[in-house]
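Yeah, one chain of the complex is gone here, protein chain that is, but the others are all in their spots.
Which chain is which? They are A, B and C, in the order written, and residues in each are numbered from 1.
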Amino acid sequence: MASHDVPRAEDGTDLAERCRDAMLARDRASRSLGIEVEEVGAGFARAAFTVREDMLNGHDVCHGGFLFTLADSAFAFACNSRNAPTLALQCSITFVAPARLGERIEAVARERTLAGRTGTYDVEVCGPQGPVALFRGVSYRVTGTVLPEG
Amino acid sequence: MASHDVPRAEDGTDLAERCRDAMLARDRASRSLGIEVEEVGAGFARAAFTVREDMLNGHDVCHGGFLFTLADSAFAFACNSRNAPTLALQCSITFVAPARLGERIEAVARERTLAGRTGTYDVEVCGPQGPVALFRGVSYRVTGTVLPEG
Amino acid sequence: MASHDVPRAEDGTDLAERCRDAMLARDRASRSLGIEVEEVGAGFARAAFTVREDMLNGHDVCHGGFLFTLADSAFAFACNSRNAPTLALQCSITFVAPARLGERIEAVARERTLAGRTGTYDVEVCGPQGPVALFRGVSYRVTGTVLPEG
Partner (left out) sequence: MASHDVPRAEDGTDLAERCRDAMLARDRASRSLGIEVEEVGAGFARAAFTVREDMLNGHDVCHGGFLFTLADSAFAFACNSRNAPTLALQCSITFVAPARLGERIEAVARERTLAGRTGTYDVEVCGPQGPVALFRGVSYRVTGTVLPEG
């Protein structure tokens, strides 16, 4: 990214951060899992959590559903980053390695395409040893704004 | 399929129930979400939860990650129902309607194909007003048993 | 749905058949593969082809791309059956068994959900020995009509 006088607003980071803050304030699900949205930008988000005891499945590794939820949250923050409210329409996830108790897991969401009302986002979910899951989401924009109007 | 004197064993329900009980005893994730595995059979499972306040996202509806988790749990109980430990390899979900606070959501997983080490399962996730999500999972069987041996 | 004198119109079959005929007349791709659209209805289509020599891959079975194409055509005829032009947004396919030279392969597409501009369709692709692939498609409706207006 090139430097500017008003760097953060110009490239959409400021707007993305305000959208994130407004969403997080209402998003009890992400908070209850300890998800932290560490960085956002236009069409971009990075979120993380630490695998807790109550996230483990019968194989003693993190339930895939929580890895999905982390990825889906990153996806949501990325696709709502331009103040246009956007929903997940379809998501796919491939599980590639287990995530274990106490590991810090990070999901990085990047916009791949955006056309009309729909977009495609790739989310890479990584633990300390590398990728644990690959996620891809298709988004659908609805009417309104993410931020309160006026 | 071999014939037996005991009807429930014949269709695999008894084995499926023992696998479910062994898995659930270790599955802190499903328990922490209040997921109840109401019915299992060979290649089949029905699970449900009630949408709680801490499952709501910024749009004030159930975070898609929890709908996925419910579906993924039903998938896991269905594909581990024959005492062969089986993992989720790839999952897709399409979100079709919101699930709201207090609603009872049910996921029914059915085996569609099983060949070699891999299988395909469809999970329909429904609320009181009808489908909220359609899930499809590809499973991969590993070595060992679900039940403790000996 | 409005009532009509003609029973076939009532359930959308007549409209679906006119949409199919209009689409097939322009669809060189489906014709070049010998795809026959045997039956259509509102949100429904059944299409088939026979596996030809020029559809075989290096493993000497039908290239998965042609099974996908057959399923995708059935999907297209199902989701365009109400005279609203509709595009494939996202599709998933699981390959479950090989299709061989000379086999008749049939794809049956059924609408699962329809809300706003988007819909979900399941397509089962079967050969003489049973399922060869399971396909799921998400559709997106655009403006206009399938049939020429006026």
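Keep in mind that, in the parts below, contacts are C-beta pairs under 8 Å (C-beta built on N, C-alpha and C of every residue); 3 or more make two chains touch, one makes a residue touch a chain.
Keep in mind that this is a model prediction, so the values were computed, not measured.
**Student:** For chain B, which residues touch the unseen chain?
**Tutor:** Interface with the chain not displayed, on the chain B side: 89-90, 92, 117-118, 138, 140.
**Student:** What chain C residues would touch the chain not displayed?
**Tutor:** These residues of chain C touch the chain that is not shown: 22-32, 53-60, 62-66, 68-70, 72-73, 76, 85, 87-95.
**Student:** Touching the hidden chain in the full complex, which residues of chain A are there? Just list them.
**Tutor:** 92, 94, 96-97, 112-113, 115, 120, 131, 134, 136, 138
The criterion applied here is as follows: only the chains that are shown with their structure count from here on.
**Student:** Just grab the chain with the largest centre-to-centre distance to chain B, centres being mean Cα coordinates.
**Tutor:** C
**Student:** Provide the C-alpha centroid distance between chain B and chain C, rounded to the nearest whole angstrom.
**Tutor:** That pair's centroid distance is 30 Å.
**Student:** Between chain A and chain B, what distance separates the C-alpha centroids? Give it in angstrom.
**Tutor:** Distance between chain centres, rounded to whole Å: 25 Å.
**Student:** Quick check: what residues of chain B touch more than one other chain, meaning two or more?
**Tutor:** 92, 94
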